[in-house]
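The complex appears here minus one protein chain, its other protein chains still in place.
Each chain carries a letter (A, B and C) given by its place in the written order, and its residues are counted from 1.
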Amino acid sequence: MIDLRSDTVTRPTAAMREAMARAEVGDDVYGEDPTVARLEKLTAEITGKAAALFVPSGTMSNQIALLCHTQRGDEVIIGEGAHCAFYESGAGAAWSGVQFEVAGRGGLFGPEELQVVIKPPADYHPRTRVVALENTHNRAGGRVFPQRDVIAIAEVARAHGLAMHLDGARVWNASVASGLSVAELCAPFDTVSVCFSKGLGAPVGSAICGDAATIVRARRFRKMLGGGMRQVGVLAAGALYALEHHRARLAEDHTAARVIGAAIREVPGANVREVETNLVQVDLPVAADELVAAARARGVLVSASGARRVRVVTHLDLPAARVAEAAAALAEATREVVTRKATPA
Amino acid sequence: MIDLRSDTVTRPTAAMREAMARAEVGDDVYGEDPTVARLEKLTAEITGKAAALFVPSGTMSNQIALLCHTQRGDEVIIGEGAHCAFYESGAGAAWSGVQFEVAGRGGLFGPEELQVVIKPPADYHPRTRVVALENTHNRAGGRVFPQRDVIAIAEVARAHGLAMHLDGARVWNASVASGLSVAELCAPFDTVSVCFSKGLGAPVGSAICGDAATIVRARRFRKMLGGGMRQVGVLAAGALYALEHHRARLAEDHTAARVIGAAIREVPGANVREVETNLVQVDLPVAADELVAAARARGVLVSASGARRVRVVTHLDLPAARVAEAAAALAEATREVVTRKATPA
Amino acid sequence: MIDLRSDTVTRPTAAMREAMARAEVGDDVYGEDPTVARLEKLTAEITGKAAALFVPSGTMSNQIALLCHTQRGDEVIIGEGAHCAFYESGAGAAWSGVQFEVAGRGGLFGPEELQVVIKPPADYHPRTRVVALENTHNRAGGRVFPQRDVIAIAEVARAHGLAMHLDGARVWNASVASGLSVAELCAPFDTVSVCFSKGLGAPVGSAICGDAATIVRARRFRKMLGGGMRQVGVLAAGALYALEHHRARLAEDHTAARVIGAAIREVPGANVREVETNLVQVDLPVAADELVAAARARGVLVSASGARRVRVVTHLDLPAARVAEAAAALAEATREVVTRKATPA
Partner (left out) sequence: MIDLRSDTVTRPTAAMREAMARAEVGDDVYGEDPTVARLEKLTAEITGKAAALFVPSGTMSNQIALLCHTQRGDEVIIGEGAHCAFYESGAGAAWSGVQFEVAGRGGLFGPEELQVVIKPPADYHPRTRVVALENTHNRAGGRVFPQRDVIAIAEVARAHGLAMHLDGARVWNASVASGLSVAELCAPFDTVSVCFSKGLGAPVGSAICGDAATIVRARRFRKMLGGGMRQVGVLAAGALYALEHHRARLAEDHTAARVIGAAIREVPGANVREVETNLVQVDLPVAADELVAAARARGVLVSASGARRVRVVTHLDLPAARVAEAAAALAEATREVVTRKATPA
């Protein structure tokens, strides 16, 4: 089986396991784990922020950011389908007590679309407080948020006293695709959430990055959420290894995704969004589950991301040598389900 | 000044004041206020529900409904611009810990638009739990939600195990406009929020209506929110008077709104939505504040409900004899600000 | 029936009703109700604070104070049995997300007892943020908090950066009993909650008082809780009348309570706490419900405030002429239930 459901499914490599097995550890709740300290320092450097905090998941880093920026009843402006509203179990409302308001359509948006959803100050309105972008944007098909839009959005946000948060779970991919450094991509934001367990291939872990005072508060919220872990340097070692060794190779994942996207695009009836990073998004004239099943029958796992939409994700566990095989299998599977539909019994 | 900013601005009539002054009262926190009991009984009858609970505001009745129907992290589906998300200070997230998801565009929506936003059960998704409609829908311009759509929406909701809540602050207007009884309009819903202090002209108060078990829970949440009041029969008497004497006359408000809408529609450049009830919604080629100011200069108060949108609301403090005067003043004011724009200095 | 269950059961007097019937009103959500404005101004003056906000209940004013002073996960130090923890349906945790920590025993406490429960700053501890006193303290039997203790507590609080809140629902009684002005009693506090509907005899309403910036925030929270009311000057007029006419007469309630307390104290086996204000607290060797029933049989309503504790509350609906009658009935009822126990069948 070739598992292309998500870039989270990768297993640690032998070298990464070796690094984890040898990691120097301490009690990180007491701030005494040297490997965690190294990871946090390097992550802060790469994102261009003063400080970083290791946490168990991207959900936790996003939620901590909301807790740091908001008060009960505040409003957070997001792009459509943002992870923090769509894939975090309603945590934003449950823990921070915040509402989400969607700017634009489709996930990305521009400064004018932000402007119209900022609520004027009034006792009866939720108080707009944060703009949260996602880059790359998962439900937009792994698209890179154009940096000129990010900068223009940040200007509008500043003018209204709003905080800027980046869900940068895949900012590594955005950096490789855009040619801009991670720090450049993160510069317009107060806080950034990054994941080590997606494209980078670490087994577990994310980080929230920001200025020193915010990360002090983040540490408290991590404890409150139950994310304080003891000798967690074992995990941090995996993340550190990933950060040091797996960033540049994301270009291979992007190439693989383009190859797969091109193959599927050949099938009449399948609508493949332009591939920008490591996600291939396929809109079908049939139920997504049909393609999921047909692909599985050909040895490839993919996932439905909508009633008629399928998502294919490339990652480091897909060897370059098997990309053509995966592309062919998915194209065939797509052809089968599209044709089946066109030829009623 | 003719105050058409909202139907909340009405002052109690002499007869209503008389009823309030003579109201028999008791300690309602102990359940001993006879006037409150009468009001709750009558409200339950009119809405066709088993029980009703008097509360200080429409915000509280809506929020109690959310608290009764949801758990932390749940999702509530609403029409765009719904009062509970737009005008309640973020209370849904702050108190219930729920997110809102918008179905369709413009406030009203149909069953297919509901269907696509219901999230499938998954640990990572917020759990869709409630569909909340608003009838008439304020930010849709006082439009009446077509009852066939309400019924079809309720079927989809039931099929997914979702509760149905009606924000019926102006359901009295919807009943008069549609010719359907309030009970018919409320039948597809588990809970209904109604307001006595809008078109009906009572000084203060709303009610939440539903089955007996829900209203027992609602009473507890009212206490928790600080809405338990003692000898509140004084207010209930005003609401009772309004319910008994001011429902039929809403037709006059609708007529007045149509007259005003027709007058403004004459002005080239002003876009007046079809008037269905007591709200007139005017879209302008200029800033809403300009019309607000120009109208005020002519003795009429109206309010901005968007950057270029003005809302005019008729109510029982607008005497039939002054409708023409108000219509003329607003038409003139509109003409002035539209023309001003067309003729640059 | 003489109803001494609570000082909330009083009904508005004829003069108060007259004041309410004639009250000038406006839309208070728009800040346009002149009677509310007068009440808020007078309340602020009497409590010695810059501003005040009218709200539907003491629960809401206390909860708004917590919302103004705290963040999610903070801790509020209270005396045992404080209203905000015991009688507000768990609202402090539900809305503000705060824990309560009890200082001392019995309701009142001193500065050393405060000192030991303040938690040192640490990520794992709740963050101590507020000290909330209750004066008079209901579950302590209407006791007056000694002002020297209040001042010493405030010093400790300031030294730790803690806010001070007074639940002054019955601060009017504390003032009459202590001979200190309400403003003096309130001086050590950042915020004060007062009730018009208890000893003062208004049908409905409370206020939160504090500095101007806090009251601006309080207004927003009032809206969020559903406490924004429209032409609520009708109620404010009752509260204003109560404030102007019923404060001095509280001394009569205190006298009546002492008479009743003295009568019951005569009964061997009944333990009557020293009466400081308008509450009489009786500890019994039998179930409280027995005395409640026996008193009712003699025409007096009282309430259980513990398994073997009964509370008797005097107020303006108990005419001076009937105090002796009430005292005799309660003493007899007490004698009956205590004797019944002593003489097994």
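Quick notes
Here is the rule we go by: a residue touches a chain if its C-beta (ideal position, glycine included) is under 8 Å from a C-beta of that chain, and two chains touch if they have at least 3 such contacts.
Quantities reported herein were computed from a predicted structural model and do not represent experimental measurements.
Among C:40, C:74, C:190 or C:290, the one in contact with the hidden chain is C:74.
The residue touching the chain not shown here, chosen from C:10, C:89 or C:135, is C:89. Contact between chain C and the absent chain runs through residues 72-75, 85-100, 102, 116, 123-127, 307.
Summarising the interface, chain A meets the missing chain with residues 5-6, 8-12, 17-18, 20-21, 25-27, 29-30, 55-61, 63-64, 88-91, 94-95, 197, 203-205, 220, 223-235, 238. Although one chain is hidden here, its contacts on chain B can still be listed: residues 29, 67, 71-73, 95-97, 123-124, 219-220, 223-224, 228.
Rule of thumb we're sticking to: only the chains that are shown with their structure count from here on.
Between chain A and chain C, the superposing rotation on Cα atoms measures out at 180°, rounded to the nearest 5. With centres defined as mean CA coordinates, chain C is found 35 Å away from chain B.
The distance from the centre of chain A to the centre of chain C, each centre being the mean of the chain's C-alpha atoms, comes to 52 Å. Under the contact definition stated at the top, the residues of chain B that touch 2 or more other chains are 88-91, 94-95.
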